[in-house]
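For reference, the structure is listed below as C-alpha cells.
As you look at this complex, bear in mind that one protein chain is not there, while each of the others sits in place.
By written order: A and B. Residues from 1 in each chain.
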Amino acid sequence: MTIAEIMPFSVLLPLIGAPVCAMLPGRRLPWLLCLIVVPGSLVIAGMTLDAALDAPLQYAFGNWPPPIGIAYRVDAANAFVAVLLAGIATALLPWARRSVNDDVPDRQGPFYALFLLALAGLMGITMTGDVFNVFVFLEISSLASYGLIAYGRDRRALLAAFRYLIMGTVGATFLLIGIGFLYIMTGTLNMVDLAERLPAVADTRTIDVALAFIIVGLALKLALVPLHLWLPAAYTYAPSFVSAFLAATATKVALYVMLRFIYTVFQPDLAFVILPLAPILLALALAAMLSGSWKALFQEDAKRVLAYSSIAQIGYMVLGVGLVTAAGLTASLLHMFNHGLIKAALFMGLGTVAYQAGSVRISRMRGLGREMPWTFTALALAGLSLVGLPPTAGFISKWYLINAALDAGQPWLVAAVLIASLMAVVYVGRVLEAAFMQPRPTDAKAVHEAPLALLLPLWLMVGANFYFGLDTRLTVGAAEAGARALMAGSGG
Amino acid sequence: MTTILSLFNYWAVIALMMVGYYCLIAHGNMIKKIMGLGIFQTSVFIMFISAGKVLGGSTPILREGVTEYSNPLPHVLILTAIVVGIATTAVALALAVRIQEAFGTIEDDQLSEADPEDAAGQ
Partner (left out) sequence: MSDHAILRVVARLVIPLFMLFGLYVQFHGEYSPGGGFQAGVLFGAAWILFVLIYGLDTGLRVIPEALIYNLACLGVLLYCLIGVLGVALGGHFLNFDVLWTTPKAAQQAGIILVELGVGVTVAAVVMLFFTCFVRRRALNKTGADTDQWREDNHDHDS
C-alpha cells in the first residue's frame, strides 16, 4: 500500500475508534483504546507529512474519482496541521488519565468517544479536498466539543457549552450558505475544481457574498475578535483535559480552513481583490492582540487568563495571513504549531494545579509555588514560551512574524507585537507572582506536589517547547513548505 | 416584477433566514433560541434544495421516457445537513434541560445574574 492509500486512516482510526470506545465499560479501557488509536493516527499523519513535502497526495473515497466523489487532497500545509493535531492529542493522553478521572468520576467511555470524534472531525477538516465535507467534519468536531465542554464540573460549563453551540452553529451555517452560493455558481464542491471554475464567474455579486459568508463563518469558529465571545467561558469551565486539547487544536484548524479557502479555493488574487480582506484581517488581528491581552490582565481565574491570551495569540496568526506574503504565511503556520505546544503545556500545568489544589483562581494559588515547585516551574517555563523569549518555540514564531512584518514594509506592526508581548509578561507574571512571591494563607488546606503521572507528561510538553525553540528544522521547514503549497494554489 | 417572482424561492429563504436570526438574537429564552436556530438552518436547506430543481426536470430516478432530471446532489447534501441539524438541536435541548436543572431557569438575563463574570464579557 502506498502512503496515499494509508493516509485517510489518520481520520478513520479515531472515527472508527469512537463507537467502540463508547461501548467500553469502566474508566481504564476507553483510555487504553485511545492510547492505541491516537498514536496510530499520529504515525500515519507523520508519514503523510513526510510524503506530502514532495508532492500532494490524493485519495478518492469509494474509488469515485474527484470531482464526482469525495477526495482527500493533502499537501504540506494540511499534513503539517494534521501532525500538530495528532501530536498534541497523543502528548495529552498520558496526562489525561488522572485528570479525567478527577473530572469524570464515573463511566468514561462516552467521554473518550467524544474526544475521538472531536479529533476525527478536526483531522477530517484538515485532510479533505471537498468543501461540503469541510462543513460536515466541522460540525462533527464542534458537536463533540460542545459535549466535552458540558462535562465540566462547574455548572457554568453548561452555559458555556450552550453559548458556544449557538455561536458555533451560526458560524457553521454561514459557512454552509457560502458553500451553497459557490455550488450554485459553479456546480462543484471539489476544491481544485472550484478553483478552476471560479475565475469565470468571479465578477458576480454571488461570489463576493459567498466569500464574505465563508470568512465570517470561519472567523466565528476561529474566535477572531469581535466574534470571540464564546471562547473564554468555554475554555474556563471545560474539564482540564478538554481545555488543553481544544485550546491547542480547535481554533488552529479553523484558521487552516480559512487559509485553504482564501488560497486554494478563491485564490489570493481573487480573495484579496473582491473584498479588502488584507486590511480587514490586519485590523481584526491588531484588535485581537491588544484587546485579548488587555482583558487577560484583569482576570481572576488563571484558565480565563489563558483563554483571553488565546484570543490574542489568534491575532498573531491572523496578522501573518493579513500580510499577504509567503513569509507572513510561514510565520502564521509556524505560530499555529508553536502556539499549540505553548497552550497545551500551560493548560496541562493549570490542570495539574486544579487536580491537586481544586482551584485555579489566582487568589487561591497564592504560595502554591513552594508547595508544588515542579508544577509551577513548568508553568513558568511554558509562560516564557508564551511571552516569546529565546530559546523557546514561542520566540521562533514571533521572530518570523516580526521579520515578515518588516519585509512587508509595515514596521509599526512590530510595535503592536511587542506591546502585546509585554502585556503577556504581565499576565503570566501575575499568576506566577501569586504562586511564588505571596505567602500561603495560613488557613488554606495543605497541598502537595502532583504525582509523577501528571508531572512527566507536563514536563515533556514543556520540553517540546524548548526543543522546537532550538531545533527549528522540522517546524520551519514544514511551515515554509506549507506556505509554498498554499501560495501555489491548486496547481501545486 | 418578473425578477422578483422568478426568484421567489430566494425571497422565501431570506424571509425565513431573517425570522430565524431574529429569534436567535432577540429572545433570551433558550428554547426560543433553539427554535430560531432551527428556522435559520432550515432556510439554508431550502436554498440548497431549490437550487437543485431543474425546470421541467423529473425526479432523479433512471427510467424510460424521461430525459431531464432534477439535480439530486443538493438533496443528498441537505440530508446530511439535516442530520447535523437534528444532532445540534438534540444537544442544545439536552443542554437546556440540564441548565434548567442546575440553575432553575433558562432565561438568559436571569442566568447572567447567576454568572456575573461571563456577563461582563458578553
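Things to note:
Just so it is clear, contacts are C-beta pairs under 8 Å (C-beta built on N, C-alpha and C of every residue); 3 or more make two chains touch, one makes a residue touch a chain.
Here the structure is a predicted model, which means the values were calculated and not measured.
The omitted chain makes contact with just one of the residues A:Y59, A:F376 or A:Y427: A:Y59. With the whole complex as reference, residues 59, 61, 79, 83, 90, 93-94, 97-98, 101-102 of chain B touch the missing chain. Not every partner is drawn; the one left out touches chain A at residues 5, 8, 12, 15-16, 18-20, 22-23, 59-63, 153-155, 300-301, 358-359, 361, 363-364, 441, 443-445.
We take it that only the chains that are shown with their structure count from here on.
In terms of their C-alpha centroids, the spacing between chain A and chain B amounts to 27 Å. Against chain B, in their complex, chain A makes its touches with residues 132, 135-136, 139, 143, 146-147, 150, 155-156, 158-162, 165-166, 169-170, 172-173, 176-177, 180, 183-184, 189, 229, 232-233, 295, 300-301, 304. By the touch criterion stated above, chain B contacts chain A in their complex at residues 24, 30, 33, 37, 40-41, 44, 47-48, 51, 74, 77, 80-81, 84, 87-88, 91-92, 95-96, 98-99, 102-103, 111, 115, 117-118, 121-122.
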